[in-house]
Every structure is written in C-alpha cells, then in structure tokens.
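One protein chain is absent from this view; the other protein chains keep their places.
As written, the chains take the letters A, B and C, and residue 1 is the first residue of each chain.
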Amino acid sequence: MDALIQMMANAPLLSIIIFLPLAGAIIITLMSPAKSHSIKWFAFWASIATFLISLFLLAGGGGFEKFSHIEQYTWLPQIGVSYHIGVDGISLWLVLLTTFLLPISILSSFSAIRKREKEYYILLLLMGFALTGTFVSLDLFLFFLFWESVLIPMYLLIGIWGSGRRVYAATKFVLYTVVGSFFMLLAIIGLYVHFGTFDFIYLRSHILPPELQTWLFLAFFLAFAIKVPLFPFHTWLADAHTEAPTAGSVLLAALLLKMGGYGFIRFCLALFPDASVWAAPWIMGLAVISIIYGALVCAAQTDLKRLIALSSVAHMGFVMLGIFSFANTSIGQVGATIQMVSHGITTGALFLLVGVIYERRHTREIAQFGGLASVMPQYYNMFLITMLASVGLPALNGFVGEFLILLGAFRADWALGGLATFGVVLAAVYLLTMFRRVFHGECTKPENQKLLDLNVREFVYLVPLVLLMLWIGLYPKPYLSVIKPAVDRTVRAVMRISSGSVEYARSGEKAATALAQVLPENAPGGDG
Amino acid sequence: MEPIVVYSLVLSAVLFTMGMLAVLVRRNPIIMFMGIELMLNAANLAFIAFSRHLDKLDGQVIALIFMAVAAAEVAIGLAIIVSIYRYRRDVDVDAVNSLRG
Amino acid sequence: MNVIELIVFIAAAALALIGAAGMVMSRNPVHSALFLIANFFALAVIFLLLSAPVLAALQVLVYTGAIMVLFLFIIFFFIQPGQKHAYVYSLPWQTFFSGILVIVLISVLVLGLYMGGVFTAEEHVQSAAMKVEELTSPQALGSALFSRYLLPFELTSLLLLAAMLGAVVLARKEKRDDREEKN
Partner (left out) sequence: MDYIYLAIALPLLGVLVNGFFGRRMPRKAVGTIASLAILGSFVVSLVAFLNYIALEGGAHTVMLLPWLSLPPLEISYGFLVDGLSLVMALTVSLVSFLIHVYSMGYMADDDGYPRYFTYLNLFVAMMLTLVLADNLVLMFVGWEGVGLCSYLLIGFWYKKAAPPAAGIKAFIVNRIGDFAFLIGIFLIFWLYGTFNFTELRQSVETVAFAGHFPLTLIALFLFGGAIGKSAQFPLYVWLPDAMEGPTPVSALIHAATMVTAGVYMVSRMSFLYSMTEVAMLVVACVGAFTAIFAGSIALVQNDIKRVLAYSTVSQLGYMFLAAGVGAYWIAIFHLFTHAFFKALLFLASGSVIHGMRGEMDMRKMGGLAKYMPHTYWHFLIGAMSISGIPLLAGFFSKDQILFAAFTTRPDIWPNAGMVLWIVGVVTALFTAFYMFRQIYLVFLTKPRFDEAEIHPHEAPSSMVTPNWILAIGSVLAGYIGLPALFAGIIHMPNAFQPFVSGALAGGAHVAEAAHGAQELFKEVLTTSISVVVALLGLGLAFYLYQVRYGVTEKLKRAFAAPYRVLLNKYYVDEFYDSTFVQPGRVLCEQLSRVVDLGIIDGVVNAIAFVVGAVGQVLRPIQTGFIRNYAWYMGAGAILLVILLWLGLGAK
C-alpha cells in the first residue's frame, strides 16, 4: 500500500487533479446525449476519482509551509510564462474542498436537471478543472487564465439552466467579474513589465518599492473585492444565486467566492505588503459594513436563496475582516482561511438543502413554506444543524473561523472588532426567523402536506457535509496545523511592515491606549 | 520639373476629382464604377508622370499592376451589379439600403 | 519640350477633360461609357508624351479594349436603353456635401503640388537621348517585371484568378432550388 502512496506522492499529482475533470468532460462530449443515465454516472465517477487522487496530496507527507507538489514546465518562454503549479497550507484545503464538492454537486443535480444534461455535466466538470487550476497556479499569467476560464462555464450554467431572470443575472455576473479582472490584468502586466517574469515565487521575494505598490494593489483589490464580494460590489451575488441551478449556486457560493479571499491572501498580502497595510483600515471598515449590512438586508428577504446568498456576503465580510486585521499575530488570517473552508461547506450544504425543497415545490418563496418540520422530520434535523453551523454556534465549524477572526480583528482595531462581533447576533436574527417561517407552525398548505422526506441519494450528499461541519467544529487541529505555517510565511512580510510602520501606530496603538494605559509592551498575547 | 510632367500632374488631379465627383453624385452603380475607373487612371497618369520625371521604371510597373487590379475590380463589381439587377430589376444604389443600423 | 508636344498635350488634356465631364454629366449610361473611352484614348496619348509607350498600348488594349467593352456589354444586356432614371436626388444633402468635398480635394492636390515646388523647380537636364528610349523600352520593362518586381507580378496573377472565380460565382444563374428559396 505504501508503495502505491509513494508512487502517487511523486507522480504529477496536481496536474492529474486539474486535468482529470477536463478529460472527463472531453469524453462526455463523445457520448450521445440520449444515454443521459451513463453520462450522469460517468461524470460522477470521474469527479470521485479526482477527489480520491486529491487525497493523496495529504498522504505525501511533508509540511505544507512551503509549496509542495511543485510542477514547472516552460510554456511561453518568449514572454517568460511557465506552467508553474504548487500547493501549500492555504490552497490545500481549498483544492480538497473543490474536489470534494464537485461530486456532491453532480450527485445533487441528477434529478434536478432535465434538459440538456450532457452539456450540463460537461460544464460542471469544466468548472472543477478551472477552479482547481486557479487555486494551485503559481504563475500570474496561468492564474489569470484559470481565473477567467471559471467564468465561461458559470455563465452558461446560470444562463441556460437558471430560472427567472437568468440571462440578466448571468450577464451581470460576468460583467462584474470581467471588469474586475481587467484591472487585475493591467496590474499583472505592470508587474511583468517591472520584473520581466510572471512567476509568483520570484515576485514574492522581490517586493516593489512602496509607492509603486499602491496602484497595483488597488487593481488586484478591485478584482478580488468583486469576487469576495465586498460591500459595494456585492449586488451580483444575490441575482446570480437566486437564478443559478442548485449545483451552480453550490459551486458559486462554496468556491467562486473563495477565489477572491484566496487571491487576497496569496497575492495582495504577499506581493504588496506596504499597500495592504496602508489600505487595511479602509478594507476592515468595508468588511464590517458588509457584515452588518449583509445581515440587515438578509432579514428583509422573502426569497430563500437570495437570503442565503446575502448571508454569504456577511460571512465573507468576516473573512475579509480576518485577512486585513494586521496585529503582530496571524490569528486573523488563519481564522479567515479556515472560515473560507467552513463557509464553503456550510453554505454549500444550505444551498443543497434549498435545492431539495426547490425540486419538490419549484418555488423559493419563504411564504410558500410553513410547518415543514412535521412533514419532513429528517430534513428538519439536517437543516437545523446546517443553519446552526451558519449561525456560528460553538462545536460547529462556523464558530472556529469566526472566533479566530474576531479575536484577530479585535487586536487590530477594537472598535471594528466589537462592531463585527455584533454581526454574530444579527446572523442569529435573520437565520432563525427564516427557520421559523419555513419549519415551525401548522403545515397548512396542501402541497406542503404531501412532501416526501429526504431520499437516500440526498442523504448521501448531505451527511458527509454535516460530518465535516462537526469535525472542523470539534477538532480543527489537523486543519489549523497545516494552515498556520503557510499563513505565517505569507503574512510575515506584512507583519514586519505593519508592526514597524506608522500605520501600526495608528491602528495598533489606538487599540493599546483604549485597552490599557500601562500595558507592558510585550503583552503575553503579543508574539504571533 | 519638365512642364509635361507638371501639366500631367495637374491633369491627373483634375481627373481624379471628377472621378470622385462621379462616384459621389451619380446613383447608377455603373456610372460610379466608371468614376472609379477614371480615378484609377488619374492615379496611373500621376505615376507615369513621376516615372518620367525620376527616370525610373517603378512608376510604370505600378501603373501596369494597377491596370490588372482595375480589371479584377471591375469584374467583381459588375458581377455584384448583375446579381443585384437580377434580384430587383432596376438598379438604383439608394434603394439598396437594407443593411443599415 | 518643344511646341508640337505642347499642342498635342493640350489637345489630349482637353479631350480627357471633356470625356470625364461627359461621363459624369450624361444621363444615358451608354453615352457616359463612350465619353470614358474617349478619355482613355486621350490618356494613352499623354502616356506616349511621357515616354511610356508600353503603358500607352496597354491602356488602349486593357482599359478601353477589355474593361470598357465589359461595361458596354453589361449596359446593353441588362439595362434597357433609354431608361432615364429620374434626376430626383434621393439624398438631398449628398450632392451638396460632395461638392464641398470635391473642392477641398482639388485645392489640397493643387496646393500640394504647389507647395512641393513642382512649378518652380528648374529644368531637368535631359541625359543622353538613348537612355530614354532604352529606359522605357518594352525590353527594359519586361526584364524589370521579371527581376525586381517578380513578387508583385505573381501576386497580381493570383488576384486576377480570385477575381475571375468571384465573378463566375456571383453572376451565375441560380439553379431552380435557389429561386424557390428566394421568393
């Protein structure tokens, strides 16, 4: 067995993980649309194979502090572009989340999708290919390529299999992201012009002088902020989610949003530390607005999917808060990374659950439901656990991320930290009211009375998610021990700057004076 | 410059202008084509005048090639006109404006 | 430039101008075609004056012989003679603006010539007489075509081939199914 692991460990694992779904998609193109059954199961087994192979990433041993499983082949030598991929503590869990959620979203759309199944599963596999590529590419050109290639399948998924105003939503989604990534392309070219290479490892060790960083940082910021989404750029999310098919919105919520967060940690903090420190207070402010605003807007929603989408805005606000809370410990950033993974799982599960009743009742209006608890008890329990994880109840995965983020944020800027903590209360408000309106009370409507409870297939793709929620909530040590070294390494540059520079004096010192007039400088909690 | 060259240059300018006038004013495509031919010839004239002036053959070669081009152009142009004609009996350039914004 | 050449030039120039004007003004397409033929002859004469005998011959052969005949052929076959198209200008502004454009064009060209010092430059001393003949003789032109200008020459042949094909495809009679599909 360990021979197999050894062989797997030094095989080009990452390339296999990236290109297997692509191969699957190509094979499906050859299959005839009539045999939808075989297409569905082939797509499913292809994604399961990818997931199993991706598990070997863990078996390879060796810490994930530096990039491991690196593969580098020259691709366009003239302009210094190389096919350079690698995975470290930050991107490992996101890759595994991608390969884990792909089979689940495929399985969940077996009964949901009736028309044009062949193209549908091809696009889903392409999504897997593009997403994995984005998370592992270490060459800015390659990264941008994958970043854009995610848009095409998603656009088609929303545009064709969506509901209601799907074309409007799809176009809006693409336009938003393209505008953002346009500026990012400019910045990437700017970097290339300055350094002559797209290679991230090289760029990371040669930091631009501070005055040059600002504009490039803002370009990257815009692209990632739209993707996260941060407060002013979030309106595309609600439309894209409400109109996307179930599997589409699962991938959209669980992974596409993480591309923004991952981008911030990987590229913004590493390549533009001074600009990040300069912009940190503003971004934290926006993050807190996202949290509070997202929660408040959620409370007024009547459409279930729109509510969950806006809750993602609030949760991703936490992630942004965590990423940009600089205070000589990396707790915030580690919390943000684990929160990205756990939010992916929780919101993915929530969308799957909404998909379940959408398949049965073909409506997402909360008012249409009521008293489902008595009709679908198993569904009620599953929804309860997922909802509580989303609220951030301790012993479930939401709490781990949020607690670390708030801890870090509080150190960076106690006022914003305190305000963000109030977001925890608001989260409970809108989720519980939604939960009551959907589940509690008498089951009056006749259509609701004859709803069937979860079937085996739905159980198969929901139970693993719930188990993951409990695992991360109760024993996150294996996850954190992988993330921590990698985040420290990425954030070291920013830490040095933030602790040394004036900015720290403004934000950190404000926290210090407010907290304790005579705090001994080396406060025990300090050394990150 | 020799007077002959100068005069032919002036003549070429005038002919070119009249050719353009024909193209812009007349509505019958055939006449427009003739205008284009005229413009081409005016250009040829200028080339040859300069070839004479500079004592090099280049001008004449280009004039020669222009003739070939002109011939090709006329072939295609007239073929289009014929197909338009077959389609709608009368040939009036302004009537053919379906390809508009 | 002796007097005879001048007289011949003026005559030819006048003929050319009349031809051009006639082509533009005449209402009957046939007339304008004939005017154009006259114009081409005048140009041929001027080419001779400019010591380009080969081109003068070609001008007559290719332009008037082939192209104008094609024009006439088209006119006769496809457009009933005597069909006076109404002088109503469908685009009122078109003529006015065209007028302006033409004036601008002529002024630019003439000014260009003037500014270029064409009129003031002094006489160009005639090099040896012999050089002119053999300079522009058919042999010289032929050898030039096949040496320095081989590539353009070949490309032109390609162009002509394409044009021929295009013309055949465009102007062929549709087969029966096309017609059903059309109406």
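Throughout what follows, contacts are C-beta pairs under 8 Å (C-beta built on N, C-alpha and C of every residue); 3 or more make two chains touch, one makes a residue touch a chain.
Please read all numbers here as calculations on a predicted model, not as lab measurements.
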Worksheet item: Out of all the chains shown, which come into contact with the hidden one?
Response: A, B, C
Item to complete: Consider the whole complex, including the chain that is not shown, and state which of A:M31, A:I152 or A:A299 touches that chain.
Response: A:A299
Response to the item:
Among the options A:A373, A:L416 or A:M469, the absent chain makes contact with A:A373
Fill in: Residues from subunit A at the interface with the omitted partner, ascending
172, 232, 234-235, 238, 293, 296-301, 329-331, 334, 371, 373-374, 388, 393-395, 399-400, 403-404, 406-407, 410-411, 414, 417-418, 421-422, 424-425, 428-429, 432-433, 436, 439-442, 474-477, 480-481, 484, 511, 515-520, 523-528
Fill in: subunit C residues that touch the omitted chain in the full complex
90-91, 94, 97-98, 101, 104-105, 108, 112, 115
Worksheet, complete the sentence: Against the hidden chain, subunit B presents residues 20, 23-24, 27, 32, 93-94, 96-101
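One rule holds for everything that comes next: only the chains that are shown with their structure count from here on.
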Worksheet item: Approximately how many whole Å separate the CA-defined centres of subunit A and subunit B?
Response: 65
Fill in: Distance between chain centroids, defined by C-alpha means - subunit B, subunit C (Å)
6
Worksheet item: Tell me, which parts of subunit C touch subunit B in their complex?
Response: 1, 5-6, 9, 13, 16-17, 20-21, 23-24, 29, 32-33, 36, 39-40, 43, 46-47, 49-52, 54-55, 58-59, 62-63, 66-67, 70-71, 74-75, 78-79, 83, 85, 89-91, 94-95, 98, 101-102, 105-106, 109-110, 113, 118-119, 121, 123-124, 127, 131-132, 135-136, 140-141, 144-145, 149, 152-153, 156, 159-160, 162-164, 166-171, 182
Practice prompt. Please name which positions on subunit B make contact with subunit C in the complex.
Written response: 1-11, 13-22, 24-28, 30-31, 33-35, 37-38, 41, 44-45, 48-49, 51-53, 55, 57, 60-61, 63-65, 67-76, 78-83, 85, 87, 90-92, 94
